[in-house]
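Every protein chain except one is present and positioned as in the full complex.
And then chain A:
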Amino acid sequence: MVDPANTPLGRMLLDEITPVVMVLRTNLVEETCQKNGLSLIQMLSPFCAFNNIDVPVRTASDQPYRLQKFKLRLFYASDIRQPNVEVAKERVKEVITLAGEENFSNLCSDPPQIETVLTTSQSELIPSWFPFFNKELVRTVSFSDHEAFDHPVACLLVVSSRDEEPINRFVDLFNSDQLPSLLSDGAMDPKILKYYLLLHDNQDGTSEKTTKFLTEMRSTFGSNDCGLLCVNSSQDGLVEHQENPWALYRTESSPNHRLGCFLNIDDMDELQNVMQDLSSKHIIPHMEQKIRVLNQQVSATRRGFRNQIKNLWWRKGKEDTPDTPNGPMYTFSSIESQIRVLGDYAFMLRDYELALSNYRLLSTDYKIDKVWKRYAGVQEMMGLTYFMLDQSRKDAEYCMENAFNTYLKLGSSGQRNATRCGLRWVEMLKTRDQFKEATTVYFRISGEEPLHSAVMLEQASYCYLFAKPPMLRKYGFHLVLSGDLYKKCDQMKHAIRTYRGALTVFTGTKWSHIRDHVHFHIGKWYAFLGMFDVAINHILEVLACGHQSKTTQELFLRDFFQIVQKTGKTFEVSRLQLPVIDIPSLKVVFEDHRTYASSEAVGVKESLWRSLEEDIMPSLPTIRSNWLEPRAKLLSKKLKESNVCVAGEAIKVEIGFKNPLQILISISSVSLICEHSARSDEIEVDPNSTTTENQNDDQFRKLATSGVCSSEMSSFTVSEVDISLGGGETLLAQLTVTPRLEGTLKIVGVRWKLSGSVAGFYDFNSDLVKKKVAKKRRKTTQPTTDNLEFLVIKTLPKLEGCIRHLPKTVYAGDLRHLDLVLRNPFETSVKSIKMKINHPRFLSIGNQEVMDMEFPACLEKKMNSAESDTRVKTNSTSDTVFLFPEDALIHGETPFIWPLWLRAATHGNISLYITIYYEMGDTSTVMRYRVLRMHYNLEVLPSLDLSFQISHCPSRLQEFLVRMDVVNRTSSKSFKVHQLSSVGNKWEISLLQPIDSIFPSELLLAGQALSCFFKLKNGRNSVIDKDEDSSISTLEGSDIRLSCRSNEPLFDIYRSPLVDFHHYERVHQGTAQENPNTVDFILISRPERSEGDSEQPNNLFSHHACHCSIANTSPIWWLMEGPRTIHHNFSSSFCKIKLKMTIHNSSDAVASIRIETSDSTSSANKTSVPSGNEAGWHDVSLLNDVKVTSDVLGTRVGKSLPQGCVSPFIWSGVSSTRFKLEPMSTTEIPLQICVFSPGTYDLSNYILHWNCLPSNDQVNQRAGGTKKSSGTCQGHPYYLTVLQSS
């Protein structure tokens, strides 16, 4: 433990609790001193502190000790009174303001890092004016009547030798009314030690007169108590002091005035001697003596058991007296005051034991008397004495706390005393490294006075910093608290200083409200002081405060703009947080050989285009690795590596701007920052440019501010966009830069203006570098949209294209004519144009002849079928890539138009991708070809649902019944069904009924369904069979008009767009291969023309139903043929009837067929007829067993045969016939029956077994068992009526 006297508190006490000397002087004395620019006290004070005085002291105890250090405090008599509170306040405030000014100069720099703060020593960190301030604060309570150590111990009377009658002057001085109230009102003994000093100015000439005065004085006041002081020995006043002892008194008003300029070394010696003499020979012995006297008195009256009892008794009695704590209750003659004086004198003479015992004694007295102020004062002194004795710490602290609390209890009168006490207590705690406790004391000291509180809180914060471990957050918090109080007192500079300190703690904190508060306020204060740059930097930090309430956000923004306005210029900020740039949304679109017709086309995945363009793009030009052409190689390699763009073509950049606030912000002049350098052919430049990528911020800033500087004006142009963002909104801004010259263009960043006054910049580089590294790991051959450097090449022709009249929404089946328009604004022509479409089912390329024709009239059927040959050719070419004719050169402003056919095949959302390849007419360019990509989205709504059911016509071979169901699925649209066509030569279709009867309204309204029946005939077979029918077949044809008005022409389904689309439909719905067992239908309908939209294009709807199977379950068809009615005379003989069965094998395998005729089933049929209804017909087959009947009954019960249709007949000939039938062939089998009586007979009682015999190669296929290979069929009903001929 260090000596308590060497601790800060110890030094403070030794400095402050020292004997006071009252100084009385005449005006002439002061005049003499002022020659040196000093007052008398100022001149004397440096010599009042003695560090090596070595005076023997003997106090109450007989043990003498020696005082090494001693100090006197000099005060003019007029100053010995309680200082005026207001004046004191003013002075303190002045001190603070002054300190603020001094320290402010270094506040503009960035706040130090927290690590450095922690390592700096206490003395460096704590502002030097704190102790000074504390001293001033303590001084405000000096000369209180309840404490004796501020009471003057001695009186120094100084008279100048120039004064007339100095003796009288001395007497007058002391008797004047100017004596302090302490002496006059009886708080202290008016009989004090006096010392008479005669001041002689050596400049006034000889000292003879002075000597005379001195002897006179000595005789009057006694030789010991008089002294002579000669000053101003230097005549010229040019004395320079090495260490000017008066440096402390240098004032602002006369900084150049040399203090003590007339005082040479002799004078200083004399000053020192006089003061030393005063203290060691007069004051100290006087105090010693007084202590001894007082001690004896106290011992006599108060010590010892008897005295204590007496004292108690007496005190008790005194309780009746009115309690007047502030009145002069204890005069100097009272024993309490004497004890106090004794204690204080002992304390000043360092006899702490004595002091302590007296304080203890006094404290109980005061406590009993309930004079709290005095009690607290004594307690405070006890605490300090304990400290100086370095004894029981607990006691010391207890006493201090007690004193502090007692002062506080007194209310406002004790406040300042409490402050003093607290400050001493704090120092005590600090000495013992109890910083945490110290902070609480500081916190308690900070009373109502905001300025004092501010300083106290600031001191508290430093205590937190020095605590072990450092409590940084508390440090920051208390600095902020203190800063707020400073602000309240208009000490702006101090406020900023504290907040800056707090910033070291709060930088980068995630506690958003804290960060916002600190930055916002410090920013505002800097702005108040006119330091706008720093202010804006701070406020910028809080701009993106999405978590704050709306009003706060508005406040922040408003203040920010006010500050910016005050600067009077557009402020430039490299990392403006408002709005937030959404870097992941950054998208760069540029056109090298790939060009895009619309922005939708850009959004399509590259792989999709690649797959589409596979077969039209020439394979990458294989570099003829020939040493003769190193340049070409280099160039092409470079082309492959870097992004290429063409001069004059815009590079589009899409960036997302996000508004984190809830209020609207407006952003203007958003544009790209670019860098253009002239062409660099050498490849070595590349690494250079990558290194320059890491340009420092300055360069970027310069670039950003210069923007489009004059020299670069010509090399590229950038677009400017204005956007306004609502609360929380994110917008994508589309920015473009158009290079004008060849070379390298680099997009560096983006700049914008917030509310027209603050310019913000964003540097893409910093983030992209990171991103690129991440990319590299994943995929090295990434198409580098992230790389923002572009190689600009010479202007090239570029095709622009669009499809005219392409609707957004169509109904399924819609077929219409569109125009593809290509345009090349350049004079250089392009050639060998190729085109490919991803959905040929939806979009097909037409012939140029169609251009002039009117649709749909061009599709109408003409009588001559000469074109039927040409149609086959077009069919084959349109499949893959369409080559435009060789002579199609596009240049200039002439648009090139080519017809397209659109047919909405199915409903849904369809993406159409069209890519057009073209080569440059001028072959010298770097880029030999380009590709135009077009993309359209088409929404197809459902229109007509078409379904077909085909069933075999039982009565006719090769004829089918077709049922067509059409449902209108639209919500409002009506259709006119126009025509149904079956595709293929071999089919003929006809209506079963005239259309008028089944569908008179013609219109198929929304939601309406329609069913029609048709007859379908295999025309080819019929041609073979009966030649006479061929004329009819052409009449029927493969098309049927479904509209009532017969004058409307039919459409030729074999004409170009229809047949093409049908081909793709077939491919889509199944295979393109012809299958004899399937039939395709095309239904053509037209939309109803409403009055409202007469200008609607003439369009058709075609619905294709492909692969409608005509195949039955069995591949075998047969037909019984023969007479239906026969007249026969049964009287002569039974009737023999010949029948013919035609059997067709429609399968592609040889079929073995067995026909079994049985008479028994006929009887079974008959039994199913209820017996009660028998009328007249004779049943002959009763002999057959009945057992079977019950079995068969169930199966045939549904067929209610006409009553009595069954009569006895027998099949003649073999009961079983077996034969083989070649695939796709027809044969005829003769059959015969014998009928014995007239009647109507059902000849269905035969069974046909068939069995396909697979050929060898088909065995494997059939193994799957998808088709039946054998089966049994019941005979078809065939009714034969035999009548008795007359």
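The criterion applied here is as follows: a contact is a pair of C-beta atoms (placed from the backbone, for glycine too) under 8 Å apart; a residue touches a chain by one contact, two chains touch by 3 or more; residues count from 1.
Just so it is clear, contacts and distances are computed from a predicted model.
Per its UniProt entry, the chain excluded from the display bears the name "Trafficking protein particle complex subunit 2", taken from "Trafficking protein particle complex subunit 2", "Longin-like protein", "UBC core domain-containing protein" or "Actin-related protein 4".
If you put the hidden chain back, the residue from A:G227, A:G377, A:G414 or A:G476 that touches it is A:G476. Only one residue in the set A:R91, A:K367, A:R393 or A:H517 touches the chain that does not appear here, and it is A:H517. Interface with the hidden chain, as seen from chain A, comprises residues 464, 469, 471-474, 476-478, 480, 509-511, 513-514, 516-517, 551-552.
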